[in-house]
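What follows is a single structure, and I will ask about it in a moment.
Every protein chain of the complex appears in place save one, which is left out.
Letters are used for the chains, namely A and B, taken in the order the chains are written, and counting of residues starts over at 1 for each.
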Amino acid sequence: MNHLNQLATKILAFISLIILLDFTAGYLFRYLETKALNNNPQGMIAEFTMWRAEGDIMIFGASEAHGGLIPSLMKNKLGISVFNCSNDAKPFYYQYCMINTVIERKKPKVIIWSIYSCDLNTPTKRDMNSLSVLNPFYDTNDYCKKVINKKSKYENLKMVSNLYRYNSRILNLISNIFSKTETDRGYVALSNSGYKYPTLKSGSEDCGIDSEIVDSFIEIIKKCKATDVELILIIIPKFENINNSENFGYKNLIEICGKYDVPLIKEFYNSPIFLNDSTLFRDNDHLNDKGARLFTALLCDKIKQIRETKCIH
Amino acid sequence: MTFTSLNFLFFFTIVVVLFNLIPQRVRVWFLLFASYFFYIDLMPVFAILLALVTGCTYLFTRIIANSKSAIGKHRVLVLGIIVIISPLIFFKFFSFVNLVITTLLFRCGLHVSLPTSSYILPVGISFYTFMAIGYLIDVYNEDVESESNIGIVALFLAFFPIILSGPIERAGNLIPQFRKLQQTTYSDLVAGAKMVLWGYFLKLCIADRLGLYVDLIFNNIHTYNGTTLLFASVLFPFQLYADLGGYSLIAIGVARCLGIIVVPNFKRPFFATSMSEFWRRWHMSLIKWLTNYIYTPLSFGLRRWKMSGIVTALILTFIISGIWHGAELTFFVWGLLQGIYLSIEVVTLKKRSEFKQKFCLNKNPWYILISCVWVFILFSFSQIFGRCGSIGDAFYVIGKILNVLGKIEWLKLMPSSLGLFSLTLLLIKDFLDEYYPNRFLLFENKNIIIRHLSYAFILILILTMGVFDSGQFIYFQF
Partner (left out) sequence: MIMQKKEIIQTLTLIFRGTFGQPTLDLRDDLTANDVENWDSLTHMLLITNIENQFGFKFKLKDLNKMKQVGDMITLIESKLDIHPL
């Protein structure tokens, strides 16, 4: 029995040590997080969007929007301030958390959301894993909590540890404390240095839909309506000629937008303006700076048009 | 449930606690139940195959043990080996053999399509098949007694810590331990927990981290320059060591927490000064198995040819080992290379010995360093074949390494750089264990504070730098 007592004491001591260290690490990480955010908002775009980003127009999307929409150009054309909150390789649920949070924190006039037909599909494991940037907000943000809990039934258990929440982040935090990325209010130009202009891909696409994602999508649409935020969905051009006639996800996207009267700007995707000129692209999936300028200009005209017709109504 | 899932931690804890609470006579059956539970969770249908192989092994060993005639015993042995190995061959080589036949017929001008098999390889089949064959031969050679309790034989082949990825155990070591399963002692529990902790560190902080980079580069060999490919080729052996070494260590540690001592699988391989020494330190349980059951009989049979007999046996053994890793030409070349390396070493053994003695090089640190680096280069070179998808790709990579130089893709290395940090820790630890054993102790330090702080440090590293929710263990596919 004495032996067992000794073992129990040791285990208890060790666990207390771990809790103490984890607690301290939590403080340290939050300190580093603030420092990094102050020095290089672009490197900490998730935190920046959550807590600080402001603009009359706010743009959400993944890398295609990050290097595809130029806020300064938009401000010149539309006369209101713009911020591009896009974050590379982030799936639907990330945008879901960000858009919900931004509307509640500092309501923008317009939200532009870059979306593709496959975004409504069931998320892959990789998609879910890429949500780990949301871990630090688990306790403070209900949307993040809801989304993270979809990963597995043990997430609330894992999130007990501060160290786990900031898993794999340490280098990222440190590098953002010491280096700075220059951006145009969230836009980072993609250049073709080291890349050849792409060759046109063609084919057909068929994506499914996930009912939970569709529900969350509609939730955001309704929320925008209720809070009087103008939601505009856009499909950013890719350098590929895709036949979407059999695409279930695409049809659904159009149907939902029609049903809830949300503008979906899809005419530049698969448009000859872009498909005939490979020098507008960095690679098949991304516009380069030249392409982004052309696309942003065209988009602004289109947005003006939409807003004017709305005013008339 | 794999070792790196949270489910496994729960499962493992429950098994250890229950194992110690239940009476001794039911422990074998309890572990057997736990092992099948573990296996069924991964591969429901193939548990039947495992049970069948177990049944055959039991039957054949009993017949051999009870048979009086030497010829009869031998016949049963041969039959037993064929029966036990056939599922492995079927699952591993079906598509390969298919391809070979189709290609041959095609060359002869015949266009025949054979039925294809899309079966996936049952996890662990290579490991339990090897263990079953080893047990059968050991019984035949009267090295071990045949076990009359089928529960123990079944547990031997299905024992959950080692079924997925080894170490490849021998009946002579495990079965006697299964016969008297005691309550876990405190020291076993602690020793096991330490190994598990260090194993997770190797797996999550080194192997999976480095893997992010190595996979990226090797999956896009046409994109990256030769220097980057070279760098990835240098990292790959470390990734492999941490991967299989870490996984083995978790397995050994888990078994230890149940009071069972499993053979080690790695012994600081990168401090080997010759290829033959390297293969006594790398994947030791597999090499022991190959030595006992393939190399020794082969070289014994060919011993009239003296050196050429040994060389032939050696090359054949490693080719078999290569093909065991994968039924592809790349693994054939991989095995052939190992065979050639070792053959050259055995042929030049005396010359090298004289040379070393003449210049007193045995303890010369520079000589040791150069030898270690040389062995590493030889091994990493062979691993290019182990890593590439096809022989063409492997030669492409080698050609590019030799010709196309440039800058290393550092930016892409960013997520893996934490892995380099952990790798440095591992190499320092291995270095100290190799040359200064019992001098700089952390996990084994007498001071309880240092000891606990070191556990905590590694745990913190795992939580901050480990790769979670990610890919599968490389050796599962073998």
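One rule holds in what follows: a residue touches a chain if its C-beta (ideal position, glycine included) is under 8 Å from a C-beta of that chain, and two chains touch if they have at least 3 such contacts.
The structure displayed is predicted, hence computed values, not measured ones.
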Missing chain: touched chains present in the view: B
Check the options B:68, B:222 or B:350 and report the residue that touches the missing chain. B:350
Out of B:165, B:233 or B:299, which residue would touch the omitted chain in the full complex? B:299
For a quick check of understanding: of B:101, B:307, B:404 or B:428, which residue touches the chain that isn't displayed? B:307
Using the touch rule from the top, list residues of chain B that touch the missing partner. 141-143, 276, 280, 291, 295-297, 299-300, 303-304, 306-307, 309-310, 313-314, 342, 345-346, 349-350, 353-354
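By our rule, only the chains that are shown with their structure count from here on.
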Once you find the CA centre of chain A and the CA centre of chain B, what distance in Å lies between them? 42
Seen from chain A, its contact residues with chain B in the complex are 3, 7, 13-14, 17-18, 21-22, 25, 125, 128-129, 132, 151-152, 154, 157-158, 161, 163-164, 166-171, 175
Inside the complex, what are the residues of chain B that reach chain A? 6, 186, 414-415, 417-418, 452-453, 455-456, 459-460, 463-470
